[in-house]
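For this depiction, one protein chain was excluded, whereas all remaining protein chains were kept in their positions.
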Amino acid sequence: MTVSANSTAEQKKFNIDTVEHAASTPDTPLPWAELGLKEDEYNRVVEILGRRPTAAELAMYSVMWSEHCSYKSSKVHLKQFGDKVTEKMKEHLLVGIGENAGVVDIGEGWAVTFKVESHNHPSFVEPYQGAATGVGGIVRDIISMGARPVAVMDPLRFGAIDHPDTARLVHGIVSGIGGYGNSLGLPNIGGEVVFDSVYQGNPLVNALAVGVMRHEDIRLANASGAGNKVVLFGARTGGDGIGGASVLASESFDDAKPSKRPAVQVGDPFAEKVLIECCLELFKASVVEGIQDLGAAGISCATSELASNGDGGMHVELTKVLLRDPSLTPGEILMSESQERMMAVVTPENVEAFEAIMDKWNVEYSWLGEVTDTGRLIIDWDGETIVDVDPRTVAHEGPVYNRPFHRPEWLDGVQADSFGEERPFGGEAVKNAVLELMASPNMCDKSWVTNQYDRYVQGNTALAMPDDAGVIRVDEETGLGVAISTDANGRYTYLNPYEGAKLALAESYRNVATSGARPMAVTDCLNFGSPEDPEVMWQFAEAVRGLADGCQELGVPVTGGNVSLYNQTGGVAIHPTPVVGVLGVFDDVARRTPSGWREDGQAIYLMGVTRDELDGSEFANLRGHLGGQPPKVDLQAEKLLGDLLINASRDGMIDAAHDLSEGGLAAALSEMALRFGVGARIGLDEVAERDGVDLFTLLFSESQARAVVSVARSEEVRFKDMCSARGFAHSRIGVVDTEIGALDFQGHFVLPLDELKEAHEGTLPKHFG
Amino acid sequence: MSTPLIGDYSAAPEDAALRAVRVGVITFPGTLDDRDAARAVRLAGGTAVELWHGDANLHDVDAVIIPGGFSYGDYLRAGAISRFAPLMEKVVDASKGGMPVLGICNGFQILTEAHLLPGSMIKNDHLKFMCRDQLLRVENNATAWTSGYTQGEGMVIPLKNQDGQYVADEKTLDELEGEGRVVFRYDGFNPNGSRRDIAGITNAAGNVVGLMPHPEHAVEAGFGPDSSARGDVALRGGTDGIGVFTSVLTSLVAGGK
Partner (left out) sequence: MPRIVVDVMPKPEILDPQGKAIAGALPRLGLTGFSGVRQGKRFELTVDGDVTPEILEQARAAASTLLSNPVIEDVTRVEVISEA
C-alpha cells in the first residue's frame, strides 16, 4: 500500500507564521509562558535566532527545553556518571550515555541494550493508558538501537494500600502494563510493587526494557549523508499528548489550579508489535542509515536530534506528515506525542526496498524530506519555511541550571530519631511478627500483579518474579544470557540520600549476583520532587553523587536512564526514589540459581554479618517509624559476596540463593521456603551469639551484604573453604526438610508453611479482588 | 533428583524420519508465539516451516500450527480478522483432507472463528489477563496431537490469556462430550470459567485440535513451568508439553506421510 501525502486541498488553511513573517513582525506577542518557557529562556531563543521565533519554532523550543526533554536542572549533576567512569569500566560498553539507550557487549558477538524510564504523571491522570504508553515508549527506545526487545520489568510505587484511590491506580496501571506488554510478546520478568502514602497523589510507574542484537546491528540516531531521505512511519499523527512533554511531565498536579488535561495518549500495542517486526526486518535488510523513535516532543525531538547527531542539516515538508486529525496546526504536529511512530534516514537506493517492507507489514509511511549539510533544520509548510534553526540549539544547547540546594534542616532531627519501639521477644511474639511482616503490603506475595503479565512468551525466561532477578537466555546454542534486577528504597534515601542511592545500587547488584550473573552495567530512573525546592535539589545532588561513587567502586558504569522531577502533591515531595537497574551476564543460563530450595537434606548457610540495623526497615515501617540512619553500606563486602555467589553458581556448589534486603532474614527464609513449598529446620542461636544480636534483631535487621544459600552435602566442604579463603563470614543455619512442611526455628517456634502462605498470599487479593 | 540442566538438546535423538516431517507455523500480524512453536517442533525432532498469513501457499507442509498471540490486537474479537487471511482458506481445505492442524490460544480462537471447531472464547470470568502454570488432564489420546499421552494423564503447561473462557450451547457441549471430543480438561482449578472445565477440543476426525494453554512453553527444562511455578508444579520438570509435538510427528511417520 503506497500512501500519498495529504493533498493540499484537504489541508485546513492556517494563518501560517512563516520565518519571513516572524522577521517582519518582531513585536507580535507570543504565548511562551503558557508553553512553559521562562522569560530568560524565551529571550535566549530570540538571541539564538536573531529574531522572534515563529509559532512552530516556539513549539519546538518549548518542548525540547522542558525539564523532561532537556534535563536542564539535572544535567550538571548527571555529568558525574561520565566523569567517574574509568577506562576499565568502559571495556564492555559499545554505546554509552547519550543515545536512546546504552549497549553492552556480552560476548560471542552479542550485545544487550537496556534502559528504565518513568511515566509517572500520565499514569496518575489515566492509569491504563499512562502505564501502557510507558511500556510502549521504552520498547521503542530499545528498537531504535537496532535490537529485538526481549523482556520488560516494571518498578511500581503506589500510595497506601487502603486509600480509596489506590485500587483505581493499581487496577489501571497493572492492566495497562499487561495489556500493552502482553500484546507485544515481551515477557515481564520482574520489578517491584511498593505501597507508601508518600506516593498517594503521585504514583511511580517506571518501565524497563531489554533488547538483544548482534554487534553489527547496532543503529544510532543520526542523519548522515546529504541527499538521504527522511521518512516517518508507523501510526498517524493526532492530537495525543500535545503539551504533554512540557506540561504533563514537568509540572506537579496541584489541587488549587484547574487541571491542564491535554488529549491523553492512547496506546495501540498491535501497531507497536507490527512496528517491532517491521523495524527488525529493516535492520536485517540494512536499509536504514539512522533511526529514532518518537516519544516526548515527537517530531520536534526526532528531527532536531537526528539532524544534530548527523551531518547537521535536514529539510522537511511538514504537510507530508500523515494525520489522524486534519485540523492540527503545524506547531501541534511538531509537538504531538502520538505513539507507535518512528523516523528513519534511508539512502535513495534503498527507498524501494524500504517501501516493500512497509507494504509487507501494512505500515503507513510518508517521505518528509532529506538530509542536508547546511547545518540548519528547515521545516516547510506547503513550501513556505516555518522553522529555520540550528538543530543543536534545540536538541543539545538548551538551558542548564545550577539550581541552589542545601541540606534540609529537619534531617538532623530525623537522623537522630532511631527506632526505639518495643521489640517482640520470645518465640510466639517473634513468630507473629514474621507473619505480620510477610502479610504486609510491601512484603506480601505479588503474584496477583505478576500473574497478569506473560512471563513465558519467547521461551527464553529462565527466572522471573519472585526470584531475585529476571533471567533471559540470549543465545539458544550456548545458553549465553542476562540477568536484570531493579531496586530502590525511598525510605533509606529519605534518611540519607547519598547512602540511600548506594543502597539501591548495592541491592540491585546483589540480586543479579545472587542469580549467578556477573554485574556489568547500570541504568537508573531518578524519581524526585521539585528541583526548584533547594532541599529536594540537595536530595537529588546527594543521590546522584552516591550512585556515581557507588558505580565507580563496584566497577559498573551507568549506561543511560531517565530523570523524573516534580513528583509531588501540594508542595509535598515523594521520598527521593532512585530506581537502579543492574544488568548481569551469564555464560550459560543453565547455571542460574533460583531463590528457593528443593532438595531434602541440603545445608542452609547465612553469608555475611548482622548488625542491629532496624532504622528505615520494613519492620520499623510496620510500626509507623521512619528515622535514624539506613543500614551501613560496604561496597567492597558486596563485591566479595557477589564474587562468591557467582563462583558458587558457576561451579555448581549451591542450588538456591536469596539476597537479604527489605524484611531481612525473616523475609528471605520465608520466601525461600514458599518458593517451592519446601520447609527447613533452622538453628539461629550460634550465629546470633557470634554477631551479638537477639533472635528478633537477627531476623528483622536489614544489614547489607548478606545472602542465604542452600548447599548440597557433597559441596559443603568446597563451599566453606571458598568463603574462608576470601575471609567472608558464613554460618550453617539449617537443613532443608521436604517432610515437615514448616520452618522450624529450633528452640523458638515452628511456622507451618500453610499458615505462612495464607498470610503471604492473602493481602493483595483482599484489597484488589 | 538433581536440578536438570536447561537447554539440553540431547533429549531428542536425531531421527531422519521425524526430521523429514514438515510442520508449518503461521505468522499473522500480532502473532507472538510463532518462534516458540517452531522451537517446540525442532526440539521434538521435526522441521518447522515459517508460513505467512498473506501467502496463500502451504509450502508442502504435513501439518500446521496456528500459534498464540494477539493477531490484529484481538481488537474486534480474538481471531475474528485473522480467519479471513488468504492462507486460512488453504488451511481449511487441507484440514478437510485430514491434515493435522493445531490451534494454541489465539490459534484456537481463530479455529473457532473459522468454524473448524465449535464454540467460542469469551473474557475470563474474573476479567483479568491470567498467566499461571495449569494442570490439565488428557481426555482423548486418539487425536493426531495427543497420541503420545496416556488417557487421563496429567500435564502442567502455562496458561496465559485474557479471553480464555470456552463457551458453547448445551447441545454442542453434550455432543462434544458424547463423541469424546473434549481433548484437554482443566484439572483441580478452572482458571477462566470455561464450560465443563474444557481446555481443548477436537473435530470429529481428530486431526484438528485447539487448546487455550501453551504446550510450546513447556518443552525445555529450565524454561517451562518448573522455573516459575511453586510447589508440586515446580518439581515436575517443566517439559510436559513436548508430547503434543512428538505426537503429531510420530503419527504422521506411522501413517506413512
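Points worth noting:
Per-chain numbering from 1; labels A and B assigned in written order.
In this section, a residue touches a chain if its C-beta (ideal position, glycine included) is under 8 Å from a C-beta of that chain, and two chains touch if they have at least 3 such contacts.
Predicted, not measured: the structure shown is a model, and the values here were computed from it.
Counted over the whole complex, the shown chains touched by the missing one are A, B.
Residue-wise, the contact with the chain that is not shown comes from A:129, picked out of A:74, A:129 or A:206.
Screening A:99, A:117 or A:240 for touch with the missing chain picks out A:240. The hidden chain makes contact, of the residues A:30, A:271 or A:666, with A:271.
The set of subunit A residues touching the chain not shown comprises 125-126, 129, 235, 238-240, 261, 263-264, 266-271, 324-325, 338-339, 362. For subunit B, the residues touching the chain absent from view are 72-73, 75-76, 81, 84.
One rule holds in what follows: only the chains that are shown with their structure count from here on.
Spacing of subunit A relative to subunit B, judged by their CA centroids, is 35 angstrom. By the touch criterion stated above, subunit A contacts subunit B in their complex at residues 175, 178-179, 182-185, 268-271, 273-274, 277, 360-362, 450-464, 473, 476, 479, 588-590, 592, 594, 598-599, 655, 674-677. Every residue of subunit B that touches subunit A in the complex is listed here, in rising order: 1-3, 5-7, 29-30, 32-33, 35-36, 39, 54, 69-70, 72-75, 128-132, 158, 160, 162, 214, 216-217, 219-220, 222-224, 227-228, 230-232, 234-235.
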